[in-house]
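The complex is shown incomplete by one protein chain, all other protein chains being positioned as in the whole.
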Amino acid sequence: MNNVVSVLSRLITSALIIILVAMVSYWVLGLISPAETHNLNLAQYLLQVASGDLGQSQFYHQANLQLVLQALPATFELVLITSLLVSLVVIPLGLFTAIAPQHKLARSIMAVSLMGISLPVFLTGSIMVYFFAVELNWLPTFGRGTTVPIGSWQSGLLTVSGWQHIMLPAATLSLALLPLFLRLLRAELLQVMQSNPVRLAQAMGITPWRIWLFYGLRNATLPMITMAGLQFGTLMAYTLVAESLFQWPGVGSLFMQAINRSDGPLVAAHLILVAIMFLSVSAIADLAYGLFNPHLAAWRNR
Amino acid sequence: MTQTLLSINNLYKSHAAPNHNSAWWNLRKTSYISAINGLDISVKRGETLCVVGESGCGKSTLARLVMGLEKPDAGTISYQGEIISGLSDKARMPYRRRMQMVFQDPYTALNPRHTVLHALVDPLLYHQPNLHRQHAVDQAMAQLLAVGIEPALAQRFPHQLSGGQRQRVNIARALMVEPEFIVADEPLSALDVSIQAQILNLLAQLQSQQQLTYLIFSHNLAAVEHMADRVAVMYDGQVCEIASREQLFSQPQHPYTKALLAASPQIYTPPNKHHRLVGDVPNRIPLRHVQHGCSLQDRCPQAFETCRHQTPQLTPLTAQHAVACHHTQPPVSQGNSHDSEH
Amino acid sequence: MSLTLNPPTTLLSVRDLHVNFTSRWPQEPNIDVLRGVSFQLERGERLALVGESGAGKSLLATSIIQLFDTSARIRHGSVHFEGQDLTQLSSKQLRQVRGRRIGMVFQDPMTNLNPNLTLEQQLLQCILSHRNISRAEARLVALHKLRQVHIPAPETRMRQYPHQLSAGQLQRVTIAMALTLEPALIIADEPTSALDVTMQAEIISLLTHLCHNNGVALLLISHDLSLVAHASDRCLIMYAGQIVEQGHTKSLINDAQHPYTQGLIRALPQMSQPGQSLYQIPGQMPLAQELGNQCAFANRCEHAFAACWSQPPTRTVTLEREVSCHLVNPAPAPAPPAEPEL
Partner (left out) sequence: MNAAQYHGHHIWRRFRRQQLWLQLKANKVALISSVILLLLTVTALLAPWLSPFDPADLQQQNIMDAELPPAWHEQGDSRFLLGTDGLGRDILSSLMHGIRTSLWVGFWAVLLQLTLGTALGLCAGYFGGWMDRLVMRLADFQLTFSSLMLAILVLAITRAAMGAHDYHVWSPWLLILVLGLADWPQYARTLRASVLAEKHKDYVAAAQVLGYRSRHIMVMQILPNTLSPLLVIATLQVAHVILAEAALSFLGIGMPYGNPSLGGMMGSGFEYMLSGLWWIALIPGVALVLLLLSINLVADWLRDALDPKNIGQQQ
């Protein structure tokens, strides 16, 4: 019963937010391209959005939705590779720096991460471009390379050129996010590793790897999910910067192009799609939170 | 001696239960847990009434309700015949000077940024801006001396004092406004064993010097036996037994009182195993599932059928002794048990 | 000296243990918080360690298994347990002792168990860390232990999370956990001070009975002399990082030799008539850095004389009693007149 109420209240809130965003995007549309809203009032626009029609781009003369969907695989693959890279590095490093905070290596990792936090994503990108593309001429600096269609999905992860192209943007984005997540995870783990349950586990002589896994990481999971959910906007913004730096043909680049070309309908469509994406990510974060939260788990079984 | 100073009638209070899912979209209503459950009690001028009970029985809530830090859901608290439970902050001001409180944790009861002297002088100057500062400082120094704090410590910050010293400062602060009634919520429990005796003596000495009335909440039966005139035993937000000290400790009637007395460690007599309760203090349950009957029914080894249906009423056995238990009184025939219906 | 003989029944023997905390500030010296603690514990014996907060009880407990935070350090002394010096072991060897040979029970079960694992998972982690058996076998062991500590319906309880059980039940679970690997010693650090009064006696008697039945020695740490009076064979009294008196509990309570022990007992509220003022030990325990070359209790002792201020008392071993006090063992006339330095 409570679950149903919770889901319903959530759906209603989400619908309200999308309507609100649609109203804002109508206003934006009028600001950028006044001609577009001349013979389209707000109610008509909302109905149009509700029926899934996000209008047509002024520049491309194509449906906005289709344009964004075409750009989505590029962004998605970039984010996917980046998250894989980040989690592969962050979890072991975070554990290590939290378990042995006094260790020399751990201290130097933290010092480097503090420097990393102060490195803007576009600077790392620039330096990478200078070394790997200009000086060494190893890797391409813009575009996605050759892509292979899987159904309607254009994937760059199946070709050598695709991998070559994704390397620099993904590495840049990971380097920007790494120190941020490392510091967040380490702070959380450090607190967990000094908590009473860990002390009891140590007093009971539980094997260190069990303590790290079942007491350290397990108890840091919930805060980590919250933390990752809260960083979604930052991830989105950084991706946008990296995409425009490497001219990666993703959603972010498309948006910046639409801005530079004053393509009102495309900007307005972006707003609505960003809102939908934002709501679904927070729904996923919430679902994951509920899945790992014994308080809620116990309450469900009741 | 017989004038009633404070009387509490049929008091109810519930708190919001913690809500675990607090994401930004979740606007669900909170559930409530009852803390005080139809409580009656009165304090006579000049006496020391000790309220005994375990953690979670509603002691702290009662203390806060008496001091007006929370408002009751139902029922009244009156002071010298005037109802003070629903007063606004402004209307309550005259009573603030007459009633003061000593807190449980001497570590958090003092503002860490104020020196001892500042903590004592500031309330005086706040209420009487025209008071000469030197006069206020003199008063504070005299009060510190009265509670046994050396003048040299007046400029110290709380973290530079020991637990016993802080509790003395707390008592001094409460006495600065010259109250006649002191509520103390577990004044000893955060203190070391050798310091407890010092504070007990100080409380007794101040009471005889300044004709104070005490309402003291405690779980330390040994200390209660030492200082109380009357003792009330609290369980699950209700008084289950109230009697003079001699009667309560020599002839306890309620099974819960017996269990408490048996469980209290005595240095020379081994613990008594006959009056054990079974099971555990129940987890607090939201108000929706109101339990019928005596709240001790699941733990009481003598519970019988009536206990499952009727809430026992506090019934006087003698003039000094009242008990709420079906074993000491005939069951009430017209089931007017007041299960909370709000 | 009987200590050096190390008879075969001795399980734990702590000798002249000094533990200090490394200061954060380079200009400050490191100060010993444990200052030469020596005692021994026989197999199957129930030993109580009594002292006020800040006396170093918990530090002593964690020093035995070396589970303190990184700033603490054993400066001097040895901890012999089952024939090996624990201070000389590698961290891997220490882990073999922790849990397997020495079980721990901490103060607050609500915060000590892992909130995100079921009780079964936590018990299994413990068993599987030390024994090479299958999960199913480990589960049977866990169930057996939960039955031993009288958890009702252990099969269901095992699948639950800590927040679904009451504090009393959780403390039983931690006791079961300490017992699962059949250790030779259980160290219980204030196992009941987070529990309700009615729960306290039950947990203590459960702990002492289980230890007795399984032939496990128990080191029971408490601030309350009355609590351990009937739960221990021998008793250590700790003050300011030293053991000031030790002996058989009964004789120690009936005939305390050290002024501090005497004061602790006399200051109990039940030792004086209700309404009369209590005996009180004046002052408070000195901080470790305030101690110079003197008896740590000298500033609170009503019998203190010149020798108490000029040199620390030596340990006097009489039949079944050890006391560190100049009154019991008058120091030889101080040959060099020591400068009174603080």
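For clarity, chains are labelled A, B and C in written order, and residue numbers in each chain start from 1.
In this section, contacts are C-beta pairs under 8 Å (C-beta built on N, C-alpha and C of every residue); 3 or more make two chains touch, one makes a residue touch a chain.
Because the structure is a prediction, the values reported are computed rather than measured.
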Handout entry: Identified contact with the non-displayed chain, of A:Q44, A:S108 or A:S262
Key = A:S262
Fill in the blank from the handout: By the document's definition of touch, the residue of B:I41, B:L65, B:I84 or B:M101 touching the omitted chain is B:M101
Handout entry: Full-complex contact with the absent chain, from A:Y60, A:F122 or A:W163
Key = A:F122
Completion exercise
Where B:T115, B:Q253 or B:Q266 are the choices, the one touching the absent chain is B:T115
Handout entry: Candidate in contact with the missing chain, chosen from A:L16, A:A50 or A:L114
Key = A:L114
Fill in the blank from the handout: Against the hidden chain, subunit B presents residues 22-25, 27, 64, 67-69, 89, 92-93, 96-97, 99-101, 103-105, 108-115, 117-118, 121, 123, 126-127, 133-134, 136-137, 141, 151, 154-155, 157, 159-160, 170, 173, 177
Fill in the blank from the handout: Touch rule applied to subunit A and the missing chain gives residues 28, 31-32, 114-115, 117-123, 126-127, 129-130, 133-134, 141, 229-234, 236-238, 240-241, 244-245, 255-256, 258-260, 262, 264, 267, 271, 274, 278, 282
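In this section, only the chains that are shown with their structure count from here on.
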Completion exercise
Taking each chain's centre as the mean of its CA atoms, subunit B sits from subunit C at a distance in Å of 32
Handout entry: subunit A: positions in contact with at least two other chains
Key = 295
Exercise for the section: Would you pull the subunit A residues touching subunit C in the complex into a rising list? Expected result: 102, 194-197, 199-208, 210, 214-215, 218-219, 221-222, 292, 294-295, 297-298
Handout entry: Interface residues, subunit C side, partner subunit A - complex
Key = 65, 67, 69-70, 95-100, 103-104, 106, 108, 111-118, 121, 125-126, 128-130, 160-161, 163-164, 174, 177-178
Practice task
Could you please specify the touching residues of subunit B with respect to subunit C in the complex?
Solution key: 54-56, 162-165, 192-198, 200-201, 204-205, 219, 221-223, 225-227, 245, 259-260, 262-268, 270-271, 273, 276-277, 280-283
